[in-house]
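One protein chain is absent from this view; the other protein chains keep their places.
This part shows chain A:
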Amino acid sequence: PFDTHQTYYTSTHNYMWWRSASFVLDKQQQQQLLQYDDVGKHESRLFSPTTPSSMAETIQNPNPNPNPNPNISAYYQTRAAHHGVVTSDWLAQAQAAVGRDRDDLPSEISSKSNDPGKPFSVIDEFNNWRKQPDLAEAVAAIRALASVIRSSEATTMMELEIELKKASDSLKSWDTTSISLTAGCDLFMRYVTRTSALEYEDFNSAKSRLIERAEKFGEISYKARKIIAMLSQDFIFDGCTILVHGFSRVVFEVLKMAAQNRKLFRVFCTEGRPDRTGLRLSNELMKLDVPVKLVIDSAVAYSMDEVDMVFVGADGVVESGGIINMMGTYQIALVANSMNKPVYVAAESYKFARLYPLDQKDMVPALHPIDFGVPIPSKVEVETSARDYTPPQYLTLLFTDLGILTPSAVSDELIQLYL
């Protein structure tokens, strides 16, 4: 009798699906997509060569939507530029990226942007910082905001705060799909302006205090990855097999440190479609002499048997303690959960966002075109969302620079940070 019920409900579902919210939402998106198609090209470009021009636009435009190609979220354009998406000339790029000196702090860049005469633009500054391949978007934003304070000509605390608010708003609107950018800006505002410095008599000393705090925050955020890597070393034991998904700089840092600590482990890398970031990770790990095996995204369940733990990064950590991350994380977490394998998330605390998605569709969609290699008939729908939401019950622990947290502790931290 149970089975019949089951089928009954399923059929009800099928009958009803076209009335459901997700369908309505999909349809709207589809229509938008079609509109864009009418306007112009629908070729899937993985690389976005438009970043410089968008920068130029931003400078002229006070509150722009800088995204010239609405089919791909700005967030993923940035990622594509940073992570070197695998194309034919991928290897050359990766080599170039490795060759670059990562630790040169671009003080000259920031000083350059402070040129007198040229009006200071936070977006400009942000983009300068953003060029560093190793610097997370949020950290770039934090640094840019710090230089807003530095170059500000405000004479009262109130003015300065307003200026800062404006700068952070324009940064946030630069890319609304990036969770860490928004969260990082919010946290910066919280951390920097919520201080007794505001009660200083002298504006200049107050300002220098603010700058001090801003730089400290920038420093903390910058070092977050190292802290996380250190914290997570205890969890990687000799002989273990780690499954990773996509390319996350934090996860890479964790694995790199483990390799440097002479731990013996092997890594399964998922391919990470559509931008195939997993391939890049496998390449990087190979250089560290870590045994790597590439698995296509659909082989996760097949290989889960051999896996001892799953390590993923996160685009954003939400209030429930769940994460928003690259498409595919949810299903990996589900498979891991059903096989009782731990799922660890490495995420810096500036990715903690005051969001609370209830289900997969309850997010600002970040779109990413998919290159199927063959032309897709226009009547066939393509799911272009680039990320999914993994609920907290499928996560074991979160490694953050605040410490190792259970998913439920995230909300505790968020409440303390924001309320």
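The definition used in the following text is that a contact is a pair of C-beta atoms (placed from the backbone, for glycine too) under 8 Å apart; a residue touches a chain by one contact, two chains touch by 3 or more; residues count from 1.
What we mean here is this: contacts and distances are computed from a predicted model.
Of "serine C-palmitoyltransferase", "Translation initiation factor eIF2B subunit delta", "Cell cycle control protein" or "Ribosomal protein S14", only "Translation initiation factor eIF2B subunit delta" is the UniProt protein name of the chain excluded from the display. Of the listed positions A:Gly184, A:Gly246, A:Gly321 or A:Pro369, the one in contact with the omitted chain in the full complex is A:Gly321. Interface note: of A:Glu306, A:Glu381 or A:Asp412, the residue touching the hidden chain in the full complex is A:Asp412. Interface residues of chain A with the unshown chain, by the touch rule above, are 9, 12-13, 16, 19-21, 23-25, 319-321, 354, 356, 358-359, 361-362, 392, 408, 411-412, 415-416, 418-419.
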